[in-house]
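Structure record follows, encoded as structure tokens.
Missing here: one protein chain of the complex. Every other protein chain is in place.
Coming up: chain A.
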């Protein structure tokens, strides 16, 4: 079994957390073993009891450390190729409201506020719209702009043209996994 330790988790252990808990978090980042009793398999690897592993996972779900638990899909692999990052320049007093309204749109998969870096970068709100095709994504965007009345906001669409690396939020140290 790999002994890869996710760097970030290593540094962010909560007070009172045992080595076994940290090992468990590292193992979880690599995914569940596809065995009939995956928590039991993990428990053996982490040096814990199966019940304890499940309790730990439930606690991390409850406190938000784990956002979701399930199948992590590689969208590009399925042909969801059009990946548009839409960036907006929103007056500061409106940005939270616009962000929350964009986030409620089904087509919007991520929505963040980030700092402007003037003069090079005037945009402070980012959202992602994924779709099978570019035209479809642009049509969705047009509909959203109309529906939310955002036509006064300066925005740009940055489609991705190539993925040099796509991996889903893993914090495992390079080359260690």
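The criterion applied here is as follows: a residue touches a chain if its C-beta (ideal position, glycine included) is under 8 Å from a C-beta of that chain, and two chains touch if they have at least 3 such contacts; residues count from 1.
Note that contacts and distances are computed from a predicted model.
K.L.:
For the chain not present in this complex, what protein name does its UniProt entry give, out of "Cytochrome c-type biogenesis protein", "siroheme decarboxylase", "Glutathione import ATP-binding protein GsiA" or "Phosphoribosylformylglycinamidine synthase subunit PurS"?
P.N.:
Matching "Cytochrome c-type biogenesis protein", "siroheme decarboxylase", "Glutathione import ATP-binding protein GsiA" or "Phosphoribosylformylglycinamidine synthase subunit PurS" to the record, the invisible chain is "siroheme decarboxylase".
K.L.:
Which of A:31, A:47, A:91 or A:149 touches the chain that is not shown?
P.N.:
The one listed residue touching the chain not shown is A:31.
K.L.:
Any idea which of A:74, A:94 or A:147 touches the chain not displayed?
P.N.:
A:74
K.L.:
Residues of chain A in contact with the chain that isn't shown?
P.N.:
Those residues of chain A that touch the unshown chain are 6-12, 25, 28-32, 34-40, 50, 54, 57-58, 60-61, 64-81, 83, 85, 96, 99-100, 102-104, 106, 108-115, 117, 120-121, 126-127, 130-133, 136, 156, 158-171, 173-174.
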